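Sharing a structure below in structure tokens format, with a few things to ask.
With one protein chain held back, the other chains of the complex are shown just where they sit.
== chain A ==
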């Protein structure tokens, strides 16, 4: 016993002399957990991203989440959705309340048609609801997607609390680390590649680097993407057009193929990224002043497209972020250039997290934080067969044809309205068209009467 005590006391004395035993323990624990953390990160996420393989962890995660959501579903009762178009067609069929016995060209009740249309649009119109996030039928445990969040039941609230802890305590730091890694690697590696002489080696390396970094970013958002019809992927010398929901669209498309980006040069971190990207392969960045000059823009785009060694251009013709329930008017600029257009449809699954960026509500950083603290971003990408402008078709008709194809594939509503209505006013020409249509009804009847 005395022998053991001596041993103990010497140890204790030794320890007391150096430092507090708990500090030491804490350091060791931290060190171990950090190493484990980083190794896991490396093995399960970064290495597969580099080689483009997947363990299927995210698919499993998605299935588990879906089961939990079904359990927690809180169904909002909905009757038959009234379609604005159906109601207007019905009123038109019954005429503007013309009493056929009298056959006069104007009835005081004509006003009912405009009246009802107007009040319907006050209650709910097709356009303004495209600019706010889609309403969900079941709740996915994110307060931001439940407009009537109230205390429903204790179990649900506990589940929600657990969800918050997991999302903000575990997922968010993981994703932020990955994001920094991905972006950092992109900047560093593309700058290095910029020193190489132009040639096949440089292009090959640049493609690999871009793909790798985008794949890391994809994992940083826990984006689970399904690509369909990859045989239609855009080729060099073409223009890839897609519907726009958020800035993440770029990452989603660029992690599966190499594109030349088009955009305005920003300052700050974005600017640094843009400048280093362009060292490795030719992207098209415009100064703010050049953006207004449509001819300059068109010229640079067509120059790029003619050079067959350069990558296909990626363009979002809607011009602004739409909430992914419809496709709005495509601006015709990219369709005037005259090269092959490769349409791509992107549809997000809103059950896991709403990817729509309402730029009037959140800034970019706020938006990215929201994305990274969602459960996951699940989306489908369809590569549609290439289209070219046909004989006798002008740019606007071509643009509408492409838009219809994208809307049909993605299951989105095809709208003629301009995405610019998010910020600006509607043009008067639309009102004039309505007036013209109504006038024809009045004057047309008069002609019939004079004939008979």
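Following the convention adopted for this analysis, a contact is a pair of C-beta atoms (placed from the backbone, for glycine too) under 8 Å apart; a residue touches a chain by one contact, two chains touch by 3 or more; residues count from 1.
Heads up, the rule we're going with is that contacts and distances are computed from a predicted model.
*Asks:* There's a gap in the complex where one chain should be. From "Calcineurin B homologous protein 1 isoform X2", "Proteasome assembly chaperone 2", "Exosome complex component RRP43" or "Aspartate aminotransferase", what does UniProt name that chain?
*Replies:* Its record in UniProt gives the absent chain the protein name "Calcineurin B homologous protein 1 isoform X2".
*Asks:* Based on the whole complex, identify which of A:116, A:228, A:299 or A:408 touches the chain you can't see.
*Replies:* Touching the chain that is not displayed is residue A:116.
*Asks:* Residues of chain A in contact with the chain that isn't shown?
*Replies:* So the residues of chain A touching the unseen chain are 77-82, 87, 91, 97, 99, 104-106, 108-128, 132, 144, 146-150, 361, 417, 421, 425-426, 430-432, 434-436, 438-440, 442-443, 446.
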